[in-house]
Structure formats: C-alpha cells, structure tokens
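Only a part of the assembly is drawn; its chains keep their places, and the rest are absent.
Naming follows writing order (A, B and C), and every chain is counted from residue 1.
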Amino acid sequence: MTKSRLEAFSDGVIAIIITIMVLELKVPHEASWHGLVPLAPVFLRYLFSFIFLGIYWSNHHHLLQAVKHVDGRVLWANLHLLFWLSLVPFVTGWMGENKFAALPVALYGVVLLFASIAYFILAKVLVSLHGRDSVIGIALGRDFKGKVSSAIYLTAIPLAFVRPWIACAMYVLVTLMWLVPDRRIEKTIVE
Amino acid sequence: MTKSRLEAFSDGVIAIIITIMVLELKVPHEASWHGLVPLAPVFLRYLFSFIFLGIYWSNHHHLLQAVKHVDGRVLWANLHLLFWLSLVPFVTGWMGENKFAALPVALYGVVLLFASIAYFILAKVLVSLHGRDSVIGIALGRDFKGKVSSAIYLTAIPLAFVRPWIACAMYVLVTLMWLVPDRRIEKTIVE
Amino acid sequence: MTKSRLEAFSDGVIAIIITIMVLELKVPHEASWHGLVPLAPVFLRYLFSFIFLGIYWSNHHHLLQAVKHVDGRVLWANLHLLFWLSLVPFVTGWMGENKFAALPVALYGVVLLFASIAYFILAKVLVSLHGRDSVIGIALGRDFKGKVSSAIYLTAIPLAFVRPWIACAMYVLVTLMWLVPDRRIEKTIVE
C-alpha cells in the first residue's frame, strides 16, 4: 500500500485540529482594549496548541519521508497518534482556564505522554515494516529522543501535583527538543 | 477517471467527521476531578465514534487499493457511504446520552446497518466496473463478511427493544470482525 | 500550472461545506420518538444540501477530468463557484425553517442561480484556456444544459412570490437534470 492516503488523511485531521481553536476567539462587542483582555488566555492557548501541533506535523512529515509503503498496522498506529493529538486543544484549554492548577497541568502531561508514546509506536511499526537496515531504520536508530521525551513526561506528571511550574518547564524542554525536526532522517536520506 | 480525487474527498469528509466530536469536549471551569466527571460520557462517545470511523476509513483505504478507475456510479455509491458515516457521531451521542435506552440503541443499529449496506453497494459497483476476474473481484469474492455484518445488524435492531445490551453486544461483535482490515485484498494484490 | 491543487482545495472546501450541517443535529435529551421530531426538518435540510453539493462535486470532478492545466483566472472562477456553494446550507436551512415561505424560496433560487452561473463561467474559462478543439471544448460544446439551468432558475425566482411550490418543483427539475453527471465529458475523453 502506498503512503499517500495516510499522509492526506493525517494532513486533513491535523489541519482541522490546529484550526478548531480559532473558533473559540469570539468577536467581542466592545471596540476597546477592554474588550480584548478576556480573549488573551484563549489566544495564548491557541498559539501554544498551534505550535505544539505544528511540531508534530513537521516531525510526522519528516518521519513519513523515509517511508516506502504502509500496511494495516501502520494505519492504526497513525490513527492512535491522531487521537491523542486531537485532545491537545482541550487539555491546553483546561490548563489555561485554571491558571496552571495541579490537576490540569498533570492531565496535559498525560495527553502529551500518550502522544509521544503513540509517535514512538508509529516509528517502531514503520521500522519493523522496512527493516533495521532501511533508511528509516538507520535514521531512527535506538530513537534516543523519543525515549527521553516519554521519560521526561513521565517524571513531570507526578511533579505537577508538587509544583505545577516545574512540570510546565519540563514540557517546554521537550517541546524545544522537538522544535528542530528530525535531521537524522534528512541526513540518512541524503547519504 | 482516476480514483485520486475520490480518495482525497473521502479523506477530507472522514477527517472532519472523526474530529468534529472533539468540539463537544467543552473546557470545564473547575480544576478538579469533579469538573471532569460530566465530560466522561462525551469522551467515551468520542472514543467509540473515532474507533468506528477509523475502521471504516481503514477498510475504505484497503478497498480502494485494488481499484484502477472509477465512474459516476462509484462517486455516488461513495457519497452514499459518507452520508451514513456522517450520522455516526450523532447516533453514538444519543445512545450515550440516554444510557443505552432501547430507541437510541435501535437507531444506532439502523445507521450502522445502512453504512454497512452502503459499503456493500460500493464494493459491488467497484467489482462490476472491474470485472469478476479483476483483483478486486477475486479479493471480495462473494463478500461473506459484508453480508454477515448486515445480517447481524438487521437482527440486532429489533432485539434492541427487548434487551438493549444484546444489541450492543452484537454491534461490538461486528466491529471486532472489521477491526482487522480486509487481508483478502492485500493478499490478492501480492499474488 | 497543474490542476492538482485546484482539485485538492475544492475537495477540502466542499468536504467542509457538505459536513458542516451535521453539527446542527444536536443530540436530544429524551430517548423517545418525541425527542427526534424537532430534528426532522434539520435532518431533511442536511439531506438535501448533501445531495445538492454531491451533485456539484460530482460534476466538478467530471469537468476537471478533461482539464490539462489551469491559470490565475481558473483559480478565481473556481473560488467564485465555491463561494456560492458555501451559502447552500444557509439558504436550505432558512427555506426549511420557514416551511417554504415565498422569500426564503426565492433566495434559495438566487443562490442556486449564482452557483449555476459560476459553474458556467468556470467551464467557459476552461474552454477558452484549452481551445474550442480540445477535449473540454468539444465535450461542453454550446453547454446547453448549463444555459437551460440558469434560465429555469431565473424564471423560478419571481414565481416563488406567486406560488412557492412551483419554484420548488423547478429547482427539483434542474437538480434531476444534473444528477446524471456530464456523460459528454466521459464520452469525449474515451473517443
């Protein structure tokens, strides 16, 4: 099976998730700064979701570059990833609404953790389909970055109940780590 | 006519249907477990619709793999399928909202029945276009799985008025039957 | 310029317009037939919009089949068509909400008229780009069907203020006329 429909469907779902939140920016009735103030947290929430989902889209794009074909398992590993990504606007919103209280920060971490695990599974399934000696097998190697991300999220979730800001700092750290997309794949393809 | 636009349009429609329900997960104002409780049924409903539509997308993807070209009849058979699929979030929601009462469970079965019939018609039209000796003709054969699904749904709908849980168990049975996508097609293409 | 992006963008927009209305099917709280009754007009409205937009998508698909390349004018003729199509759910809804009163029936006709004119313009621009001797030029010829449609709509709109049901019958007539997609194009391509 070719990968084109998997890409097209993922693009469609991520395009919807990434733009859904802009619907919550309700036009205020007042033409003053005062009217904009209550929208500030909604805007920030939209901005953060957008960046986070942009990172996943960009990495998904890189990952699929090295892929030659897909099978039924890949379709489901990908749907699994899309499911967790679709919850990102909700948990970002809950966290923002409650000024970074413990439980929302922890739940945010849980969704991020499962998204990172789903991405990890997708990568594993793709490597097992193409073989360890394929472009994608070599490029991902032992997938250090993927494992470290999941480990950081796992540590951050309980810490959210002690000091929410420490958990948030750890989320930001993982985000920065992935902002640079997977150069490993670009490099391996070129070689 | 090539099949690429049919696939792209179906991907677009299914991507929208599959993500629409996440919009109903309204951010709660409380930062406690208490705030999340009323969202649990909405979340479960989203999860089940997502899985159900994922199954259809995955099978649709497999079905179209074996297709070489399409015509006007295929376009309409496909639109017919998409119409029934677009009603899945609504009937899933009504069933969940009413704790699996008889009528919603039966209506859920009706939509599932029509979706399965629409899928069956689409497969028939594709086979008649490509011939019984084509890849798709051989792969689908007498389409045992399709006929059994429709038969189970047809039995489950009246049973919903006697014991809703029996109907639900039958829906789950069909779902499991289709979770494994059509290996017949993958096999026939390879041979 | 290739036509692939024009097709992909149109597919995306039509996929959204065609599924948007399903969002208005709000899950009722009652698990009885009583709870479904107020949804009947919304459902019918959704069904009619779906069929109408399905017809346009199917014909758009046929039209673009015969196209080799596009230019800036084609992009805008296409956007113009999409604009009028995006208003179809709204006017269908207003007409249904008011039990086919004169003004909503007339406005429905106006949107249908402009959509048919926009489709006509798109076809003209495509023919002028490819030449009268191209596949698309021969297939469309003097575009009898397009001109008749616009003429019927133009007659139906004033009649809506006299007898709304006559206007509705005329809309149904045009719809039936287009339900069979443009065999002229399929034929000309084969020859």
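In this text, a contact is a pair of C-beta atoms (placed from the backbone, for glycine too) under 8 Å apart; a residue touches a chain by one contact, two chains touch by 3 or more.
Predicted model, so just to flag it, every value in this text is computed and none were measured.
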item	value
Complete-assembly copy number [criterion: all chains share one sequence; 3 shown]	4
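We adopt the following convention: only the chains that are shown with their structure count from here on.
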item	value
Shared-contact residues (touching 2 or more other chains) in chain A	12
Touching residues (chain side chain B, partner chain C) in the complex	1, 5-6, 8-9, 12-13, 15-17, 20, 23, 71-72, 75-76, 79, 83, 86-87, 89-90, 93-94, 97-98, 101-104, 107
Residue ranges of chain C in contact with chain B within the complex	7-8, 11-12, 14-16, 18-19, 22-23, 25, 27-33, 36, 47, 50, 54, 57-58, 61-62, 64-65, 180-181, 183, 186
